[in-house]
Structure formats: C-alpha cells, structure tokens
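Every protein chain of the complex appears in place save one, which is left out.
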Amino acid sequence: MNTLPWSHHSFTAPFTTTGRAALVKAPPWHYAGWLLNVAFRFDADTAAALVPPAAGRPTGTGCVHFADWQACTDGHELLDPVLAQYRETIVVLELERPDGTRCAYCPAIWVDQDISLVRGLLQGWPKKIGSTWLTRSLPLDHPAASPLRAGSRLGASLAVKDRRVLEARAELTGDVGRPLGFLALPTIGAVGWPDLRRPADLPQPVLVKPDIVDRVGGGWHAATASLQLTAHPQEDIGLLGDIQAIEASAGWMGITVRGALDA
Amino acid sequence: MNTLPWSHHSFTAPFTTTGRAALVKAPPWHYAGWLLNVAFRFDADTAAALVPPAAGRPTGTGCVHFADWQACTDGHELLDPVLAQYRETIVVLELERPDGTRCAYCPAIWVDQDISLVRGLLQGWPKKIGSTWLTRSLPLDHPAASPLRAGSRLGASLAVKDRRVLEARAELTGDVGRPLGFLALPTIGAVGWPDLRRPADLPQPVLVKPDIVDRVGGGWHAATASLQLTAHPQEDIGLLGDIQAIEASAGWMGITVRGALDA
Amino acid sequence: MNTLPWSHHSFTAPFTTTGRAALVKAPPWHYAGWLLNVAFRFDADTAAALVPPAAGRPTGTGCVHFADWQACTDGHELLDPVLAQYRETIVVLELERPDGTRCAYCPAIWVDQDISLVRGLLQGWPKKIGSTWLTRSLPLDHPAASPLRAGSRLGASLAVKDRRVLEARAELTGDVGRPLGFLALPTIGAVGWPDLRRPADLPQPVLVKPDIVDRVGGGWHAATASLQLTAHPQEDIGLLGDIQAIEASAGWMGITVRGALDA
Partner (left out) sequence: MNTLPWSHHSFTAPFTTTGRAALVKAPPWHYAGWLLNVAFRFDADTAAALVPPAAGRPTGTGCVHFADWQACTDGHELLDPVLAQYRETIVVLELERPDGTRCAYCPAIWVDQDISLVRGLLQGWPKKIGSTWLTRSLPLDHPAASPLRAGSRLGASLAVKDRRVLEARAELTGDVGRPLGFLALPTIGAVGWPDLRRPADLPQPVLVKPDIVDRVGGGWHAATASLQLTAHPQEDIGLLGDIQAIEASAGWMGITVRGALDA
C-alpha cells in the first residue's frame, strides 16, 4: 500500500501537497560568503580511515574553511535572514584519484542551522551541528574592523557539542592569496542513508560532485596562519594527527549549485 | 567506480572505517522523557494536504506533544548529556486507514538538536530545528515546582525560526489522565530522500512504523488545557485551521526502538 | 567588615586580584559593524511612559538599528571572535530636551551576548537578550550577496524570548543615505541598580551620555523600508503604537567609547 504514487510537492520532508514546509527546497541553491581558508599538512596514513577508497588516497594536504554564509533559492530568504545565514567549518582533504587526478573530499563539516545541514547531507557534505566563529574584515580604518590590509589579524574557531575542536589565527600579508581546498579542486562527497527496516545493514554511499553553474569572487587575500586541532571523543578528526598550517587566504565568494553529478 | 563496496562502519554520514563520527548510531535507541500532551480538533479538509493518501484520511482529532527527552544508545550519552538531551514539539494527526483502522501520522515536528533531527528523518518524523519550552513538575511543595497535584499549572511553547507557532497552558486536575496521540495509536511516518543527480524528481516516500521493543511509564496525569496556533510563513501547520484543545495529560514515559517496519 | 578596601583588579564581577575574569574590561571599547537603520514615526503620547521626564519629551520620530558588531578592547578578542561578535537591535527615540535641543534616548535594546549586555547596562542601554538577524551586503555580483547597489534587498528581524517583535525589509535606492537615530544625535541613557538590601526601593537612575573619542565610516546607503512591530507581553515596545517607517540607510561604522559623561 505504501508504494502508491503521491502527488506531494516537497523536495525533502515533510511531504505535503503545498511543498511549502519542505526543509530544503529544490536547487538551484545560491551561496555567497566570507571565508578564511587554512591549508594544512596531515598524517595521510591515519586519515585514510576517513576516505572511501573509491574516491582516492589522501595526499597529506588539506584545508579548513571557516565560512560565514548567506544562501537563498528564489531570494525570499534574504528578506528574512534567519532563513539565509549560517556559519560553518569545512574540512577537506586532497585526494589522488584512481585515475591519477586530484580532487578534494570532505570527511567532516559542522554547521549551525538545519536547512544547510540537510542540504549538505544530500550533497555528500557530512554535516553535523557545530558552532563556528570567524572574524570579518570590515571596510573601515578602525581597531575593531580587521580591514583587508597587511597586518590585520583574524581568528576563527569551531566547537562541537560544547568542545572546541579547531582554532585558527591569521594575519593578512597584503599579498594576493590563492584559492585553497574546495575552492581549488573538484570536490567529491559520499551520499547514503540507512534503511531502518534493515537496521543491521550499513548504507553503501554513492560518490557525487556538485553541478556548479556560477562562481564569482575569488579576490583572495593571502595570510600567514596557525591552526590548532583538539581531538573530540565523538569525532574522527583526531585521525588527521598533528596538523600544520601551510598557507592561508581570506575573501568573499559566491557559487550556485543546481544539483549533483556522479563522481 | 563509485559502486565498489566500502567497509566503513557508519550508520549515517560521515562514513569512516571507525564509525565513531556517525551522527546517528545504529538502533536500539532508548528514549525517556517528560511530556505534555494536548489533544485537539482541527479542520480535516484543509489538513488532508499534509497526509499521504496511502496512509489514510484525517479524522479531525490530533495531538501536540511537548517533550523533554533524554535518549541514548549504549548509555555513554548519559555521562555527557549534551549528547542525550533535547526538547521537541510533535504534532500528530489521527487517521482512518484504508482498512478502517486508526493510526497516527506526524506531519510536523521540531527539535533542538542534530542527532535527533536525523534520527527522526530516518523514522519518518519530518524534523526541523525549533525551540521548545515546557514546564516540568518537580517533586517539591514550592511555588516554582508545579508539582503533580490538582491545580498545578504548566506551560509550553514552540518557536520556529524565531516565530512562535504553538503555545499551550494546562492545569492538572488531580485525576488520572490518558495516553494521547502517538502514545495511544500506532504511528506512521513517511521516509524519502531526493537524489541530487535528478533534482527535478521529487522523492516518493515509503511509509513505515517504528519497531518498538520496550515501553514503560504512562502514569498520565489529566489536565485541562488551551492551545494556540499561529500560522508560520515557512510551515504548513496553519492548514490545521482553528484548532481547539479537547483533552490533556502529562507524565513520564520511556520507549525503546530497534528499527522500523513497513506500514 | 565589608567596607575594608580590597585590591582586586576587576572592572565588573567577578572581583579577583587578577582581573582576568571580569566580564567587562575597562574602556576604551572599540566597536565596528554593519547596520541597517530604519527611522520611524510613533505615538509620542503613549511612548512618554518609556522616557525619563528629565531627559526630555518624545518628538514622535525614532529609529531602529539592526546591527552586526565586532567589538574589542586591546584587540585580543579579534583572534577569538566568540569574544568579539554579536548582533543587536537598538530602538532610540528622538527627544526634545528641556533646553530645547534634540537628543536620542534608548528605551529598549536586545543583544545576543553577555559581555555586550552588561557593558550596555553600564552605559544606560537597557539591554536584554534577544535574537537579531540582518542581511549583509557582500561585495559580489551574485544572487545571495545583496550587494551595495540600487535594487538590492535586505531583511532584518528581532525575536525576544522566542517571539518575533520587529521585522524590517529594505531596498537600496542607489542614493547616498543619511545617518539616522543614534548616528545623528547625542544619545542619553539611564543607569541605575537596585540594592537588594532594600528591595522595596526602586533605583533612581542617572542620565549619562557616551564619551566618544573616535568615529569612522558613515558612507550610508539610502533605502526604502517597511517596519513591522508586534507587541510582546514582557516588553513595553508596544507603547510605540502603530509605527511607520519613514527613511532608511545601511552601511558600516566604527566608534570608540572611553567612558560616559553626565547628560
């Protein structure tokens, strides 16, 4: 009986004939934000536990992105910004794919809002709730503004379930910076859902990559940075071992995603 | 390439060989909590938009449950209660099933924590983040304790994205109360996920019911109650129309779920 | 015994010889932020209940400022931005002072962080905790960026104890805007504390104004706006009556406060 077709209009639950209440609306999804990107070295051997072999092998270089986003579909979210804004911390690892090319893969990401959490899970970004803080550069010459110029200092932090996991400190150099992490490489995600009717079976994820139709910004500002990782009892991030910041950049970027492709 | 089997140990994302970081661990899931249950009448015609026809037709009676939960798997969560505790507001509607029996169906539910959110989606509880407050009865004879006796008053509220949606006020009568809503009827949920590789296709949910292996408590305390619903621009809950509280009860209950069954 | 001098080093509680833990450090206090300012007309008769007669009489014009701040003392807060960032909603009313001059007075303000809450109370900003959301203009040509150009739309909201109190929608005109509210007038606050040893006595507040030593920015961008106020059972803001937006502006500003002066 439960296989009868049902003409609801919801992209995600709840499923209703209006579709109004769906937590996530169908793409395209527009994102614009301020990011601090800190590339780091990690232990590629222990971190292999975090990566599907079919995706590739960790090279030992990754990136943490601290991001302060504004996102929307048709734009109504910008008029009620509780629907649009969130902060998140994204960890990506550079992989060497079986075909020898490079990609990024996200083994861990934390966000502070539900719409983004489920939207992320659908894309293979394994989001959980976490608390991200990130200094912003304001276009002012003032001690509290951290303006975009040499010597300005920025900080960022992530806490998960009331434990601080990541902390970064950065100082702008005044030089042009580079796109790092998921800004520089195609990024693969693993999507899968268990079926509670067979609770002993683990999901077999599929690998996807985002279908990006628009990308703007990218005037990255270089920074020196330090990065501190503290292992967390409910997280695998400690498997990255002793991480070392190697390069950083900050700036604004916008992107539009209309779906996903097989990866 | 992405169909190669992968021996991870995660019930949900992220998928890693340790399984440690999975947001939701495999069942059994144990829940114990304090609940205020307010049964109400609603407009069965407009509310039909909220219910899969295969599940049944709304009878015009439903229940709001305001719940203050403690949940765990192997019990480690009780030693770090940020992992165990959450509050939620559950709306269920009574349905007449195609076979003439009665069941409950949940068209809307809001929780304040990520583990419960995804665990709910897997069970067909269409959870989003919301803020629930609920007066507790403490075993004290004191003006701030709302003890379990005739005349004690309790309040509850739900806000979603900073807008108050539901408010209840109750007064204990001193009489024995009844189980209401999902406490009294088998409850059906709709589970489905879109596939971003085909973003124009909406998911076709399957109907499931929880596989419950343990249920304790249920010493319900009767109350009179009022209930106020305010429509919300991102929610369908306003389709319940003018709701009227008809019966209420409060108390503690525990339940253990080990998976789901076809409904 | 409790009048013996004590050589602690705390500006506010807790009082310790290190002074490290004081919630608020001594000024100067540096603030930089993004603001949406919406000037409005209100009922000057009913609103008189919100204003100390010694401060002046409401003229019937006021301003709501939705602000997204970064604040610091010696700058260490910018490296750990959970200490620096907060959002708040500021309501100020224009007064005609007894001497015929104009000033602004703040009868209500809500912030989302403790440091700012107590720092505000010391300045005569009667802060409570509230949830403010505010669209930001990002320097990108992208649907989610609301860039600073004609036609971009911004939204803002305030919720207090899970009830939405204020909502604004604005559209940039492309014209130069004006400083409004506390950005345009000297602003008076009322500071007072009850003494629990005499709980029947209400405090008799003193009127102060900030001692500002630096102010930057103010390249305001004009906007048309609407503003919606919903009365709140624990607030007096409903005494403003039917408010009407009359002018709006958005932009960044920085300010440094080193103390207060008698007003």
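To keep things simple, chains are lettered A, B and C as they appear, and every chain counts its residues starting from 1.
By definition in this document, contacts are C-beta pairs under 8 Å (C-beta built on N, C-alpha and C of every residue); 3 or more make two chains touch, one makes a residue touch a chain.
Small disclaimer: the values here were computed from a predicted structure and weren't measured.
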item	value
Among C:G33, C:P58, C:P126 or C:G181, residue touching the chain not depicted	C:P126
Identified contact with the non-displayed chain, of C:A104, C:A156, C:L185 or C:L207	C:L207
Touch list for subunit A against the chain that is not drawn	131, 133, 157, 159, 162-164
Interface residues of subunit B (partner: the chain not displayed)	30-34, 70-72, 75, 78-82, 84-85, 131, 133-136, 138-146, 153-157, 167, 169, 214, 216-217, 252-254, 256
Sites on subunit C contacted by the missing partner chain, in the whole complex	1-6, 8-18, 20-21, 23, 26-27, 49-50, 52-55, 80, 82-83, 98, 107-108, 113-114, 117-118, 121-124, 126-129, 161-162, 190-194, 196-200, 202-208, 211, 233-237, 239, 258-263
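Going forward, only the chains that are shown with their structure count from here on.
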item	value
Rigid-body rotation angle, subunit B and subunit A, from Cα fit (steps of 5°)	180
Closest chain to the centre of mass proxy, which here is the mean CA position	A
Length of the line joining the C-alpha centres of subunit B and subunit C, rounded to whole Å	39
CA centroid of subunit A to CA centroid of subunit B, Å	29
Sequence positions of subunit C contacting 2 or more other chains	131, 133, 157
